[in-house]
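Shown here: the complex without one of its protein chains, the others still in place.
In this document, chain identifiers A and B correspond to the written order of the chains, with residue numbering beginning at 1 in each.
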Amino acid sequence: MILLLQAILSGVLVGGVYALIGIGLTLIFGVMRVINFAHGELVMLGMYVTWLLFVKLGWDPYLSILAVAPLLFVWGAVLQTTVVNRVLDALPQNQILLTIGLGLVMSNAVMLAATSDYRLVSTSYSSASFDLGGLSVSYPLLLSFLVTVAVTVALYLFLLRTDTGQAIRATAQDRLAAQLMGIDVRRMSVLAFGLGAALAGVAGALVAPTYYIYPQVGAAFTLKAFVIVVLGGMGSVVGATLAGVLIGVTESLAAVYVASGLKELVVYVLFLVLLLVKPSGLLGKTRA
Amino acid sequence: MISLERPAVRAALRWLPAALAVTALAAFPFAVTKPYPINMGVVLFLAVLMGSAWNVLGGYAGQYSVGHAAYFGVGAYTAVLLFERHQVAPWFGLPAAMLAAVLVGVVIGGITFRLRGPYFVLASIAVAEIIRLAALHFRSFTNGAEGFVIASAPSIHLLGVELSFGTKRSFYWLTLALAVAAVLVSRAVLRARLGYLLLAIREDQDAAHSLGIGLSWNKNLALAISAALTGLAGAVFAGYTRFIDPSAAFGLDVSVRMVLVCLVGGIGRVEGPIIGAAILIPLEEVLRNPGGLETVGLLPRGSELVAFVGRWISPAHLLVDGLIMVLVILFAPEGVAGLLRRLRARRRESAAAAPSPAP
Partner (left out) sequence: MAPRLAHAVLVAVLSLPPLSARAAPVRLGFINSMTGPEAPIGENLTNGADLAVEDLKQRGIDVVLLKQDDGGKQQNAMSAIEQLATGEEVAAVVGPYTSASSNAVAPLAQQYEVPLLIPAAAKEELTRAGRSYVFRLNAPAHVYAASLLDAVLALGQPKTIAFVYESTDFGSSVSNAGKQLAQKKGLEIVADEAYQKGAPDYRSTLSKIKAQNPDLVFMVSYVADAILLMRQSREVGLKPQAFLGGGAGFDTAQFEAERTISNLVYSVTQWTPDTGWPGAAEFAARYQARFRKKPTYHAACAYAAVLVAGEAAAGAGGDPKKTREALARGSWTGVLGPVRFESFDGFTNQNRHVMPVVQYQDGKAQTVWPAQFAKRKAVYPFPGWK
């Protein structure tokens, strides 16, 4: 019983981070209908920036979020205006290939700059945990989870209450109609990509204390992020949050009750089933 | 009299350059005996084979699968498992590999073909990943991460000639023959009714459906051909490198490479994979192993260019792959073949517009 609860708890905490990555991706897809296969690499960049700040300036990873978010936002905006914008109307297949290419460029550029040595961010609390009724709660994961919740709430409020946020949602709902209403949809696209990248970077900063960092680390996150986005419904922030947690728990339970080596396979099988049965996901609007 | 007016002669002349090229390629190993260029040839021909295979489903039918490694790996493992565990000669192993790939393809197609556009792409990636993870995990069946090293190479007797699967040259000719066959098959499909139907499906699936074109049947047929050729490539690859493991068989990079070859050359065109492979394979190899240029004698030993590339670019040669993908999609989504076509069209236009010289 304890094992089951422990697995669920770990899964929820890790799922929080997955959720953050998924939220970024769902924003990008919702607003621009762009399949961003380089999203994992944006997380990787966040991890490396965090590591650099940690090693050179001694910044705590949680503090680095203040720097990572704006930096990745700008990078996302740059990517959008220079490259992604040109393929908004291209075939989705081409978009995927383009972003796969972007991902390759990013991960290999980092490899050239930083070599593929594994980097570790070792903080005092990197392996700390506390006991909660027989269950061990990972301190860094808990912090990440709390930050994720905070960021999600903030994002949700931004999208619901502010003018810009509502403009973004309008663009996501119907690009043409939004344009007709006077919304600068190009600016919205840039904002959305920047936001998505910033969220991915923050997720990277949050996991930096608990993972190891290397140029290809993004690949593991990208496909999972897509599973989350589809599960939650493309374009739905709340959906992505719930889906992230759900995927985290699924993976964790699979590791315990099926086999460690198959935990990701279970997630991808779930993905296929989902695509076939309910591609609009838990909370998404149906879109063929 | 052999006159250019007769269609038979014209047809023969059209085939002539290609026939000459193939003959020259076939004669190459007699002139050059160093294994390195022969090895490059094998890699190149395999790329043409795989690109042509992908083209049938992705180029003609418009179903961009970025998970074709599934068929590649299934073909590879089938041939290897039959050989290592049951001593089945490659003579039978190769067709078995193709059959296995087709069967897997039909299953995958059944699951994924009802998905459109990006969802189909994502599903294809997920499927290949699932198979790769399964191959890693079910160790008793596939030897897991250790993979298979094929110790002894068998030989087959063909037309009284013993082709040892142990020599590079026999693989050179085998892969050349397969590449030529694949191109011919690709061309035949395009010109047949099937090709016509596939193009219709590519252009507008729903319209095609409303015209009575059977989506499922035709897509699956394209997939069967594509999977069979890809599985064949996998089996030959495994036999050639004498090694297979889940990441070499099912890795995403295998799938991406197949798409990239067609993308660079020209998706949907018969010559696309040929052009794409001819550009990509040498470029990649030079970047990964610039010393190879010295080995073939194109550059002198100790060349500075080689040292520079080796030090600064080789470690991240995939960077160039990524750059090429980005640039091609941004500026030449129809590949080199498409560019050439546009150039020719423009030249024809300007020729037509220019006033004809006074008699």
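Observations
The criterion applied here is as follows: a contact is a pair of C-beta atoms (placed from the backbone, for glycine too) under 8 Å apart; a residue touches a chain by one contact, two chains touch by 3 or more.
Note that the structure is predicted; figures quoted are calculated from it, not measured.
Taking every chain of the complex into account, the chain not shown here touches A, B.
Among A:3, A:66 or A:273, the one in contact with the hidden chain is A:3. In the complete assembly, the contact with the undisplayed chain comes from A:216, out of A:166, A:179 or A:216. When the whole complex is considered, the residue among B:18, B:107 or B:149 that touches the unshown chain is B:149. Although one chain is not drawn, its touching partners on chain B can still be listed: residues 34-36, 39, 133, 136-137, 139, 144-147, 149, 151, 166, 241-243, 245, 248, 289, 291-292, 295, 314-315.
Where chain A meets the chain that is not shown, the touching residues are 2-3, 6-7, 10-11, 14, 111, 115-118, 120, 122, 126-129, 131, 136, 138, 210-212, 214, 216-217, 219-220, 251-253, 255-256, 259-261, 263-264.
We take it that only the chains that are shown with their structure count from here on.
Look at where the CA atoms of chain A average out and do the same for chain B: the two points lie 34 Å apart. Interface of chain B with chain A (complex): residues 64, 66, 111-112, 114-119, 121-123, 125-127, 129-130, 133-134, 136-137, 252, 256, 259-260, 263, 312, 315-316, 318-319, 321-326, 329-330, 333. Touching chain B in their complex are the following residues of chain A: 35, 83, 86-87, 90-98, 100-106, 108-109, 111-112, 115, 219, 223, 226-227, 230, 259, 261-262, 264-265, 268-269, 271-272, 275-276, 279, 288.
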